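With one protein chain removed, the remaining protein chains of the complex are shown where they sit.
What follows is chain A.
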Amino acid sequence: MRLETPNKLEELRKSILEKQDPNKQKILVCGGTGCISNGSLEVAKAFEAELKSQKLKAEVEVKITGCHGFCERGPLVVFLPQSIFYERVDLKGVPDILKETLISGVPHDKYLYRMTKKDDPITKEEDIPFYKNQLRWVLRHNGKIDPTSIDEYIAQGGYSALAKALNGLSPERIVDEIDKAGLRGRGGGGFSTARKWRSVKDADGGPDNIRYVICNGDEGDPGAFMDRSLMEGDPHSVIEGMIIGAYAIGSNKGYIYVRMEYPLAVKHLDLAIKSARDYGLLGENILGSGFSFDIEINRGGGAFVCGESSALMASIMGRAGEPRAKYVHSSEKGLNDLPTNLNNVETWANVPLIINRGADWFAAVGTEKSKGTKVFSLVGSVNNVGLVEVPMGLSLREIIYGIGGGIPGGKKFKAVQTGGPSGGCIPEAHLDAPVDFDELTKLGSMMGSGGMIVMDEKTCMVDVAKYFINFLVDESCGKCTPCREGLRQLLIVLTRITEGKGKEGDIELLKDIGDCMTWGSLCALGGSASNPVISTIKYFRDEYEAHIKEKRCPAGVCQDLITFSIIEGDCIGCGRCLKVCPSSAITGENKKPHVIDEKLCIRCRACYEVCPVDAVMIE
């Protein structure tokens, strides 16, 4: 069915809504990657089967949605219209949950959310602290609609921004609106979206006047998965944003570049593109406006550097993903040497919102120079792991403690790492800093795509720096010398320090190499690659010095600088450590204290991890 005019879209929306009963009983089961891994699809099937056997199938709808965000507590199940939130739902609980929620009308206590085991349960989703303090604009449909159904997106007002744009807004007016809203690139750079659009719009598109738009769904940052959740959970909002952008810029051809590690995202995007085409929302003569635009999906080959714009374009053209020097911007000569506009997934998803609700509405939230919201993936040593969307300017403390619920196991906060490998570690002293593009940069870190990794006192900051450099050694494309060789040298020095062979002057050497890379590298990967080292030196210099001068790892992480022993009085002789020890370094009899032979120990930490009574000591 093709929708030939914007009015037809409205008619379709009305007819979909008429068929929907807002009071109908619905069971939403999270189909995000996290919940699926914990068995949510089986849970959904069990609900279906149980409803059938209870003869309730006609009255109750079971729906698999995109990621609800609260991955820590999955599988998540929400009952509508009551808005009852169940966590960690397993197959065993399904019959009881159904019986109590639907028949007796009282929520089933066992699977309700509790902050800790001792706390009272919270019944409604909106009352849970994790959700209460968020402002879910971009993630508004995630967890609410079935991402494989275009009708559900349309019922929520989907594609109305596109209709509005094509039906009365000039391309110029759209760019102005985005400009007034103050939208900045959510991929990490924070460049003004309107400025980028304008330069592509004004660039010379050659004899055939061709321009391209690209959605960067390569999300290679370790610790970040918000783009994945958006592409999987609400693909149409990304596509709608791209069509509006293409119309504003004057482009007829778009690409979505997705990592091959995200097969479900590819599947849902593919389906969304096909159904948008069927409705005439993509392809020739969109909504009868005369404007034509189509999108193609490109699967990445698994290279971190392909998140960099010129490398990504090289990859789409069928070459190795090596960046080029940008004397000429991609906005003038990008894909096939023609003007190209590349934005991140989250940036595109913001566009329909701005067009629908207006620039003033959008700009009312945020800080002076960073408007709107930002989605973060809050992971690591934090109680409530998951995706959170907050207004720009909220403090790190409010995010980590207010929404994230603080550090588990009574441990102390040490640092939060933001911005992926190009970012930095922020210590406790700056926890009250407001989170926006410029504040994070001031602290020596950056927004990046929005990974936020919380680290507790058991994390060694030199090891973390080494981790990122090791990652980047693998991922540098190797084309320019400062990045290729600089990273290698950084790794050599950091490895030396963590092995207890650090020398006086090593810290200065690290800084010098970092400087060299910042100024001399070809692309942003090399230019920012030393950030994790520089920021950890800045805030945790004492930890570097302990490694170099005292040959000691204060956090007890660096293998060569620690020894393991068993505290005799604490050991209950359960034998679990003995069983997992790969080097047979542990001896002992059942129910008697065990002993570690330091000479045989390979410091793999297995015993420390399995000990149920914390009797293994690291020094």
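Worth a mention:
Just so it is clear, a residue touches a chain if its C-beta (ideal position, glycine included) is under 8 Å from a C-beta of that chain, and two chains touch if they have at least 3 such contacts; residues count from 1.
Quick note on the criterion: contacts and distances are computed from a predicted model.
The chain not displayed here is annotated in its UniProt record as "NAD(P)H-dependent oxidoreductase subunit E", chosen from "Fumarate reductase iron-sulfur subunit", "3-isopropylmalate dehydratase small subunit", "Thiosulfate oxidation carrier complex protein SoxZ" or "NAD(P)H-dependent oxidoreductase subunit E". Taking the complete complex into account, A:222 is the one of A:189, A:222, A:406 or A:554 that touches the chain left out.
Contact with the chain that does not appear here is found for just one residue of A:85, A:247 or A:304, A:304. Listed residues A:580, A:595 or A:617: the one in touch with the omitted chain is A:580. Of the candidate positions A:50, A:475, A:506 or A:543, contact with the hidden chain is made by A:475. Chain A meets the missing chain through residues 33-34, 36-38, 71-72, 74, 219-225, 228, 259-263, 298-304, 315-322, 377, 379-381, 385-386, 417, 420, 451, 453, 455, 459, 464, 467-468, 471, 474-475, 477, 576, 579-580, 582, 604-606, 609-610.
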